[in-house]
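One structure follows; several queries about it will come next.
Now for chain A:
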Amino acid sequence: MKRLIWLVPTVYIFFLMLPIYWLLNMSFKTTNEILGSFTLWPEKFTVENYITIFTDPTWYNGYINSLAYVTLNTVISVSVALPAAYAFSRHRFLGDKHLFFWLLTNRMAPPAVFALPFFQLYSAMNLFDTYFAVALAHALFNVPLAVWILEGFMSGVPREIDETAYIDGYSLPRFFVKIFMPMIASGIGVTAFFCFMFSWVELLLAKTLTSVAAKPIAAIMTRTSSTSGYELGLLAAAGALTIIPGAVVIYFVRNYIAKGFALGRV
Partner candidate 1 sequence: MNKTWNNKAWFMVLPVLALVALNAVIPLMTVVNYSVQETFGNNVFFFEGVKWYDEVLHSERFHASLFRQLVFTGIILAIEIPLGVAIALAMPRKGPWVSVCLVLMALPLLIPWNVVGAIWNIFALPEIGLLGHSLNALGFDYNYTRQPFAAWFTLILMDVWHWTSLVVLLAYAGLSSIADAYYQAAKIDSASRWAVFRYIQLPKMKRVLTIAVLLRFMDSFMIYTEPFVLTGGGPGNSTTLLSIDLVKIALGQFDLGPAAAMSMIYFLIVLLLSWVFYTLMMRDEDQI
Partner candidate 2 sequence: MARIELQNIAHSYFANPAGPEDFAVKELDLTWDDGGAYALLGPSGCGKTTLLNIISGLLTPSRGQVVFDGRDVTQEKPEQRNIAQVFQFPVIYDTMTVRQNLAFPLKNRGVPHNEIAARVTEIARMIELESVLDHKARNLNAEQKQKISLGRGLVRSDVNAILFDEPLTVIDPHLKWQLRSQLKKLHRDFAFTMVYVTHDQTEALTFADKVVVMYEGEIVQIGTPEDLFERPSHTFVGYFIGSPGMNVAPVTIEGRRAILGGHAIELARGYPDLPVGARLELGVRPEFIRFVDTGEGANGEGLPVTVKRVDDIGRFKIAKVELAGVPLSIVAEEDTVIDGDEAHIVFDPDHVHIYADSHLVEGAR
(Lines give C-alpha, C1' and ligand atoms only; values in the text may rest on other atoms or scores of the structure.)
Protein backbone atom coordinates (compact mmCIF):
# COMPACT_ATOMS: atom_id res chain seq x y z
CA MET A 1 0.00 0.00 0.00
CA LYS A 2 2.74 2.38 0.97
CA ARG A 3 4.58 1.79 -2.29
CA LEU A 4 1.60 2.82 -4.37
CA ILE A 5 1.00 6.06 -2.54
CA TRP A 6 2.55 7.97 -5.42
CA LEU A 7 -0.44 6.93 -7.49
CA VAL A 8 -2.59 9.42 -5.63
CA PRO A 9 -0.88 12.62 -6.75
CA THR A 10 -0.30 11.07 -10.17
CA VAL A 11 -3.96 10.28 -10.74
CA TYR A 12 -4.91 13.72 -9.47
CA ILE A 13 -2.50 15.46 -11.82
CA PHE A 14 -3.74 13.33 -14.69
CA PHE A 15 -7.26 14.46 -13.87
CA LEU A 16 -6.09 18.06 -13.84
CA MET A 17 -4.38 17.78 -17.19
CA LEU A 18 -7.28 16.15 -19.03
CA PRO A 19 -9.37 19.26 -19.73
CA ILE A 20 -6.24 21.21 -20.62
CA TYR A 21 -5.19 18.53 -23.04
CA TRP A 22 -8.65 18.63 -24.56
CA LEU A 23 -8.40 22.37 -24.94
CA LEU A 24 -5.07 22.08 -26.70
CA ASN A 25 -6.46 19.31 -28.83
CA MET A 26 -9.29 21.53 -30.02
CA SER A 27 -7.10 24.54 -30.53
CA PHE A 28 -5.24 22.72 -33.25
CA LYS A 29 -8.38 21.68 -35.09
CA THR A 30 -10.67 23.64 -37.37
CA THR A 31 -14.09 24.41 -36.01
CA ASN A 32 -15.63 22.20 -38.65
CA GLU A 33 -13.61 19.25 -37.54
CA ILE A 34 -14.54 19.85 -33.92
CA LEU A 35 -18.22 19.97 -34.66
CA GLY A 36 -18.06 17.21 -37.18
CA SER A 37 -16.25 14.37 -35.46
CA PHE A 38 -14.87 13.26 -32.18
CA THR A 39 -11.14 12.53 -32.23
CA LEU A 40 -8.50 12.39 -29.56
CA TRP A 41 -5.97 13.96 -31.84
CA PRO A 42 -6.48 16.50 -34.67
CA GLU A 43 -7.01 14.76 -37.98
CA LYS A 44 -5.92 17.85 -39.76
CA PHE A 45 -3.42 19.55 -37.52
CA THR A 46 -3.67 23.29 -38.04
CA VAL A 47 -2.24 26.39 -36.45
CA GLU A 48 -4.79 28.56 -38.22
CA ASN A 49 -6.48 29.52 -34.99
CA TYR A 50 -3.30 30.71 -33.41
CA ILE A 51 -2.35 32.68 -36.46
CA THR A 52 -5.66 34.47 -36.36
CA ILE A 53 -5.10 35.46 -32.79
CA PHE A 54 -1.60 36.73 -33.37
CA THR A 55 -2.61 38.78 -36.37
CA ASP A 56 -6.02 40.11 -35.45
CA PRO A 57 -5.72 43.22 -33.26
CA THR A 58 -9.02 42.60 -31.53
CA TRP A 59 -7.56 39.40 -30.21
CA TYR A 60 -4.02 40.24 -29.32
CA ASN A 61 -4.99 43.58 -27.88
CA GLY A 62 -7.04 41.65 -25.42
CA TYR A 63 -3.90 39.98 -24.12
CA ILE A 64 -2.00 43.21 -23.98
CA ASN A 65 -4.83 44.86 -22.10
CA SER A 66 -5.03 42.06 -19.59
CA LEU A 67 -1.31 42.02 -18.98
CA ALA A 68 -1.31 45.79 -18.65
CA TYR A 69 -3.88 46.14 -15.97
CA VAL A 70 -2.69 43.08 -14.09
CA THR A 71 0.85 44.43 -13.91
CA LEU A 72 -0.44 47.84 -12.98
CA ASN A 73 -2.55 46.35 -10.24
CA THR A 74 0.31 44.27 -8.85
CA VAL A 75 2.60 47.27 -8.71
CA ILE A 76 0.00 49.47 -7.05
CA SER A 77 -1.13 46.85 -4.56
CA VAL A 78 2.34 45.85 -3.44
CA SER A 79 3.67 49.42 -3.20
CA VAL A 80 0.73 50.59 -1.18
CA ALA A 81 0.71 47.51 1.04
CA LEU A 82 4.39 47.65 1.96
CA PRO A 83 4.31 50.69 4.26
CA ALA A 84 0.96 49.66 5.70
CA ALA A 85 2.16 46.15 6.50
CA TYR A 86 5.23 47.63 8.12
CA ALA A 87 3.04 49.82 10.29
CA PHE A 88 0.96 46.86 11.38
CA SER A 89 4.00 44.77 12.03
CA ARG A 90 6.03 47.24 14.06
CA HIS A 91 3.58 49.60 15.68
CA ARG A 92 0.42 49.76 17.63
CA PHE A 93 -1.79 52.69 16.95
CA LEU A 94 -5.26 53.89 17.56
CA GLY A 95 -7.69 51.55 15.90
CA ASP A 96 -5.04 49.24 14.47
CA LYS A 97 -6.81 45.97 15.15
CA HIS A 98 -10.07 47.29 13.79
CA LEU A 99 -8.43 48.61 10.68
CA PHE A 100 -6.74 45.29 10.03
CA PHE A 101 -9.96 43.43 10.45
CA TRP A 102 -11.85 45.86 8.27
CA LEU A 103 -9.27 45.37 5.54
CA LEU A 104 -9.82 41.63 5.66
CA THR A 105 -13.57 41.99 5.44
CA ASN A 106 -13.15 43.62 2.06
CA ARG A 107 -11.70 40.40 0.81
CA MET A 108 -14.96 38.80 1.85
CA ALA A 109 -17.14 41.05 -0.22
CA PRO A 110 -18.77 39.36 -3.17
CA PRO A 111 -17.50 41.06 -6.32
CA ALA A 112 -21.04 40.86 -7.69
CA VAL A 113 -22.09 43.36 -5.04
CA PHE A 114 -19.65 45.85 -6.44
CA ALA A 115 -20.44 45.42 -10.10
CA LEU A 116 -22.98 48.14 -10.41
CA PRO A 117 -21.52 50.62 -7.90
CA PHE A 118 -18.08 50.34 -9.50
CA PHE A 119 -19.60 50.88 -12.87
CA GLN A 120 -21.14 54.10 -11.67
CA LEU A 121 -18.15 55.20 -9.62
CA TYR A 122 -15.55 54.76 -12.29
CA SER A 123 -17.76 56.28 -14.94
CA ALA A 124 -18.20 59.28 -12.72
CA MET A 125 -14.44 59.54 -12.35
CA ASN A 126 -14.01 59.33 -16.12
CA LEU A 127 -11.96 56.25 -15.72
CA PHE A 128 -14.32 53.89 -17.43
CA ASP A 129 -12.66 51.64 -19.98
CA THR A 130 -9.11 52.34 -18.80
CA TYR A 131 -6.43 50.12 -17.30
CA PHE A 132 -6.54 52.20 -14.16
CA ALA A 133 -10.17 51.43 -13.54
CA VAL A 134 -9.62 47.70 -13.45
CA ALA A 135 -6.30 47.98 -11.62
CA LEU A 136 -7.81 50.13 -8.90
CA ALA A 137 -10.96 48.07 -8.64
CA HIS A 138 -8.98 44.86 -8.20
CA ALA A 139 -6.94 46.64 -5.55
CA LEU A 140 -9.94 46.45 -3.29
CA PHE A 141 -9.41 42.74 -3.04
CA ASN A 142 -5.68 42.49 -3.53
CA VAL A 143 -4.50 45.13 -1.10
CA PRO A 144 -5.94 43.50 2.03
CA LEU A 145 -4.44 40.17 1.01
CA ALA A 146 -1.12 41.86 0.25
CA VAL A 147 -1.07 43.57 3.62
CA TRP A 148 -1.89 40.32 5.37
CA ILE A 149 0.81 38.31 3.59
CA LEU A 150 3.47 41.01 3.90
CA GLU A 151 2.73 41.56 7.57
CA GLY A 152 3.24 37.86 8.17
CA PHE A 153 6.64 37.91 6.50
CA MET A 154 7.66 41.14 8.12
CA SER A 155 6.88 39.86 11.58
CA GLY A 156 9.46 37.19 10.95
CA VAL A 157 12.18 39.85 10.87
CA PRO A 158 13.20 40.81 14.41
CA ARG A 159 12.74 44.36 15.54
CA GLU A 160 16.40 44.51 16.50
CA ILE A 161 17.33 44.86 12.87
CA ASP A 162 15.33 48.06 12.57
CA GLU A 163 16.79 49.45 15.74
CA THR A 164 20.35 48.67 14.73
CA ALA A 165 19.80 50.44 11.44
CA TYR A 166 18.47 53.55 13.14
CA ILE A 167 21.44 53.61 15.46
CA ASP A 168 23.66 53.33 12.43
CA GLY A 169 22.03 56.46 11.06
CA TYR A 170 19.63 55.09 8.47
CA SER A 171 16.52 57.09 7.80
CA LEU A 172 13.28 55.11 7.61
CA PRO A 173 12.91 55.17 3.82
CA ARG A 174 16.56 54.31 3.25
CA PHE A 175 16.46 51.49 5.79
CA PHE A 176 13.28 50.17 4.24
CA VAL A 177 14.63 50.05 0.72
CA LYS A 178 18.20 49.01 1.36
CA ILE A 179 17.93 46.65 4.28
CA PHE A 180 14.39 45.59 4.97
CA MET A 181 13.06 44.84 1.53
CA PRO A 182 15.86 42.44 0.58
CA MET A 183 15.14 40.54 3.77
CA ILE A 184 11.52 39.97 2.90
CA ALA A 185 12.20 39.49 -0.79
CA SER A 186 10.49 36.11 -0.89
CA GLY A 187 7.48 37.61 0.86
CA ILE A 188 7.25 40.33 -1.74
CA GLY A 189 7.52 37.69 -4.43
CA VAL A 190 4.69 35.67 -2.91
CA THR A 191 2.54 38.75 -2.56
CA ALA A 192 3.15 39.80 -6.13
CA PHE A 193 2.27 36.29 -7.21
CA PHE A 194 -1.07 36.36 -5.41
CA CYS A 195 -1.92 39.81 -6.71
CA PHE A 196 -1.08 38.75 -10.23
CA MET A 197 -3.05 35.56 -9.83
CA PHE A 198 -6.20 37.18 -8.59
CA SER A 199 -6.17 40.05 -11.02
CA TRP A 200 -5.40 37.86 -14.03
CA VAL A 201 -8.26 35.50 -13.38
CA GLU A 202 -11.01 37.82 -12.25
CA LEU A 203 -13.53 38.57 -14.94
CA LEU A 204 -16.74 40.12 -13.68
CA LEU A 205 -15.29 43.44 -12.65
CA ALA A 206 -12.84 43.52 -15.51
CA LYS A 207 -15.68 43.10 -17.97
CA THR A 208 -17.98 45.53 -16.23
CA LEU A 209 -15.44 48.32 -16.18
CA THR A 210 -14.25 48.07 -19.75
CA SER A 211 -15.82 48.19 -23.16
CA VAL A 212 -13.33 48.54 -25.97
CA ALA A 213 -10.04 50.15 -25.21
CA ALA A 214 -9.08 48.16 -22.16
CA LYS A 215 -11.08 45.05 -22.77
CA PRO A 216 -9.35 42.01 -21.32
CA ILE A 217 -8.86 38.89 -23.32
CA ALA A 218 -11.32 37.05 -21.15
CA ALA A 219 -14.12 39.37 -22.19
CA ILE A 220 -13.22 39.14 -25.85
CA MET A 221 -13.43 35.39 -25.68
CA THR A 222 -16.91 35.38 -24.28
CA ARG A 223 -18.00 37.87 -26.86
CA THR A 224 -16.77 35.58 -29.57
CA SER A 225 -18.68 32.59 -28.35
CA SER A 226 -21.96 34.40 -28.38
CA THR A 227 -21.87 36.60 -31.46
CA SER A 228 -20.14 34.72 -34.24
CA GLY A 229 -21.71 31.50 -33.19
CA TYR A 230 -19.23 29.15 -31.62
CA GLU A 231 -15.91 29.55 -33.30
CA LEU A 232 -14.72 26.81 -31.10
CA GLY A 233 -11.27 26.33 -32.53
CA LEU A 234 -10.47 30.00 -32.14
CA LEU A 235 -11.91 30.04 -28.67
CA ALA A 236 -9.82 27.07 -27.68
CA ALA A 237 -6.64 28.66 -28.99
CA ALA A 238 -7.39 31.90 -27.18
CA GLY A 239 -8.02 29.98 -23.99
CA ALA A 240 -4.83 28.00 -24.36
CA LEU A 241 -2.87 31.22 -24.71
CA THR A 242 -4.30 32.59 -21.49
CA ILE A 243 -2.79 29.70 -19.61
CA ILE A 244 0.73 30.65 -20.60
CA PRO A 245 1.30 33.73 -18.42
CA GLY A 246 0.07 31.77 -15.44
CA ALA A 247 2.39 28.87 -16.20
CA VAL A 248 5.33 31.23 -16.61
CA VAL A 249 4.64 32.92 -13.30
CA ILE A 250 4.35 29.63 -11.46
CA TYR A 251 7.58 28.47 -12.95
CA PHE A 252 9.35 31.50 -11.56
CA VAL A 253 8.00 31.11 -8.06
CA ARG A 254 8.07 27.32 -8.00
CA ASN A 255 10.55 27.24 -5.16
CA TYR A 256 8.41 29.43 -2.98
CA ILE A 257 5.07 27.86 -3.71
CA ALA A 258 5.06 25.54 -0.74
CA LYS A 259 6.20 28.19 1.68
CA GLY A 260 4.29 31.03 0.12
CA PHE A 261 0.89 29.41 0.04
CA ALA A 262 0.88 29.38 3.79
CA LEU A 263 1.10 33.15 3.46
CA GLY A 264 4.17 33.20 5.61
CA ARG A 265 2.14 32.46 8.65
CA VAL A 266 2.68 28.79 9.14
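Keep in mind that, in the parts below, a residue touches a chain if its C-beta (ideal position, glycine included) is under 8 Å from a C-beta of that chain, and two chains touch if they have at least 3 such contacts; residues count from 1.
On how the list was made: all candidates are chains of the complex that A comes from, given by their letters.
Remember, predicted model here, so these are calculated numbers, not experimental data.
Peer 1: Given the candidates 1 or 2, which is the one that touches chain A in this complex?
Peer 2: Selected candidate, touching chain A: 1.
Peer 1: Residue numbers of chain A touching candidate 1 in their complex, please.
Peer 2: Listed in rising order, the residues are 5-6, 8-9, 12-13, 15-20, 22-23, 26, 34-35, 38, 40, 66, 76, 79-81, 83-84, 86-94, 96, 99, 103, 105-121, 136-137, 139-140, 143-144, 147, 155, 158-159, 197, 200-204, 208, 217-219, 221-222, 225, 232, 235-236, 239, 242-243, 245-247, 249-251, 254-255, 257-263, 265-266.
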